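Heads up: the structure comes next, in structure tokens.
Shown here: the complex without one of its protein chains, the others still in place.
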Amino acid sequence: MSLAAEAFVSQMAAAEPWPENATLYQPLKEDQILLSDCASSLAVQTYLRMCGLPVQVACRANAEYMSPSGKVPFVHVGNQVVSELGPIVQFTKAKGHSLSDGLDDVQRAEMKAYMELVNNMLLTAELYIQWCDDATASEISRPRYSSPYSWPLNHILAYQKQWEVRRKMNAIGWGGKTLEQVCRIRSAFATSSAQFFFQPTELDALVFGHLFTILTTRLTSTELAERIKSYSNLLSFCRRIEQSYFEDKILSVSLSLFIPSLIPSL
Amino acid sequence: MAAPLELYCWRGDWGLPSIDTECLTVLAYSKFAGAPLKIHKITNPWKSPTGTLPALKTREEGSISKPSNIIIHLRKQKYNADYDLSAKEGADTLAFVSLLEEKLLPALIYTQWVDSKNYVDVTRSWYAENISFPLNFFLPNRMQNQQLEKLRLVRGDPMLEPGEQLEKELYRDALECMTLLSQRLGSHKFFFGDFPSSLDAYVFGHLAPLLKIKLPNGKLQQHLNSLDNLRNFCSNILLLYFPSTGQDNSSHKTPTHADGSDFDSEPHLRRNQILSALFAFGAMLGYAILTGIVSIERVQPQRALQARKRADDEEAD
């Protein structure tokens, strides 16, 4: 589509109100979804609830391939398909719903930077835990990822995904940043966000999505969750968001990840 | 003098101490932190101790290659430009560096290495001229493939293909990122007050090439030029910390024209086209004759007439 046509279409999209049948697509909840996807999906759901936009959640085995960018979750609104939190925020802004209008320029710049940081660190950490740790990969990630497919396709797809993620991790040289550092940063701006941002923003939705998923997945070794729990402001933050936006729905993330030992290199 | 640390980095041009983003970052940080480095400006990445540039050669710990690792090492050696930053400012640094890497770097890679006009006219010609024989034949191409791979990795899409759509997305993100940086900088001299820190080094490393290297397809440059505070920020750092490089500039021949050069090379272009067409035709003809598809018979006109007459006689029988 030419640039002019696309601009026209997005203008048209902006003019339409948010429909009732907007749907969010994610992988199958019981058998397939992994920690990172679950966290991203929860972040988007939190954000939409914060904006007061209704959305239904649909689970598909091929959600990852349906998405235009290859990442879950994505929302189907009217006849537009938008994936990942960043573009979804822009999309809702075009429709007139925005949480960050009250911020001044500097704060908005900081918020955007921190969103990138969370994506960079937390999401990468989750991917690392899932795919680069051999025990986790073979006991949890690969079986879950390949559960909708039949032999031998399930093995092929699981190994392909694992190889891709490992290649990316090697390229960006991850594994050096410690979890401690990550949590400290989380705590630092959680305090600052309470001070500077008077109403919750998309950054809070993103952080909540990731933290809540990590906290509520049952792990054999609870070190990851314990470290987060040691920062009480983060805990109260999570509780606050859950109570404000999810009181009507029991947020049971029924995902059980049994991580035998915490990743030694972290 | 402290044990000399040696830094290997790309040569500079266009008024910059180095033409590569990562090298610029490390150079700027070392100047900000006052680290005494022995700087080797080279054009052959294979000569560096790690095979890539930038590379820091230390006496105790071997050679370090990534900019973040180099900065960490310098910090450990007590050359720390971030000493005065608060916890929040430290967190801000990490956040903005992430923003740069995710939003601005892909567009920089695209505009220098993937956009065909820019790559052919500026990037490849600079590398080809400055890298020594015989590496200058294949090294720029290899670097282009590496950069495209890096772009694919950062975007998370192994099937990424250059195109108008991709360019639009990348530039949009980059423009937004630059605007955000400009907003965060405001009217300050440096990002965290009056003294530069590592964040300033990163921002300088990413923006300075964009500002100084003249590219034919310069949408990003135009936007950067419109953000006065960022432009002043870069020029400021160049003036304060890299004063000598302004004079080395002139060796570079700037590609001045778009249409002029095309017009100049046109007679050559036409001549080359005709020559190659003639050559192809000659090759085909030669092949046809040699394999007998086409055979040239030399028949004397006399004998031809006689043969004809004989054939006519036979028919009459």
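Per-chain numbering from 1; labels A and B assigned in written order.
Throughout what follows, contacts are C-beta pairs under 8 Å (C-beta built on N, C-alpha and C of every residue); 3 or more make two chains touch, one makes a residue touch a chain.
The rule is short, and it goes like this: contacts and distances are computed from a predicted model.
Q: One chain isn't displayed here; going by UniProt, is it "Ras and Rab interactor 2", "Large ribosomal subunit protein mL44", "Trafficking protein particle complex subunit 2-like protein" or "SAMM50 sorting and assembly machinery component"?
A: "SAMM50 sorting and assembly machinery component"
Q: Just to confirm, in the complete assembly, which displayed chains does the hidden chain contact?
A: Counting the whole assembly, the omitted chain is in touch with A.
Q: I'm checking contacts with the chain that's been left out. Which of A:Arg49, A:His76 or A:Arg227 qualifies?
A: A:His76
Q: In the complete assembly, which of A:Ala61, A:Ala94 or A:Ile172 touches the absent chain?
A: A:Ala61
Q: Hey, which of A:Ala135, A:Ile156 or A:Ala171 is the one touching the hidden chain?
A: Once the missing chain is taken into account, the touching residue is A:Ile156.
Q: Residues of subunit A in contact with the chain that isn't shown?
A: On the side of subunit A, residues 1, 60-62, 64-66, 68, 76, 79, 81, 149-153, 156-157 touch the unshown chain.
In this section, only the chains that are shown with their structure count from here on.
Q: Measure off the straight-line distance from the CA centroid of subunit A to the CA centroid of subunit B, and report it in whole Å.
A: From the centre of subunit A to the centre of subunit B is 34 Å.
Q: Quick check on the complex: what are the subunit A residues that touch subunit B?
A: 3, 69-71, 105-106, 108-110, 112-114, 116-117, 119-121, 164, 167-168, 171-173, 184-185, 188-189, 192
Q: In their shared complex, at which residues does subunit B touch subunit A?
A: Answer in residue numbers: 66, 87-88, 90-92, 94-96, 98-99, 101-103, 150, 153, 156-158, 164, 168, 176, 180-181, 183-184, 186.
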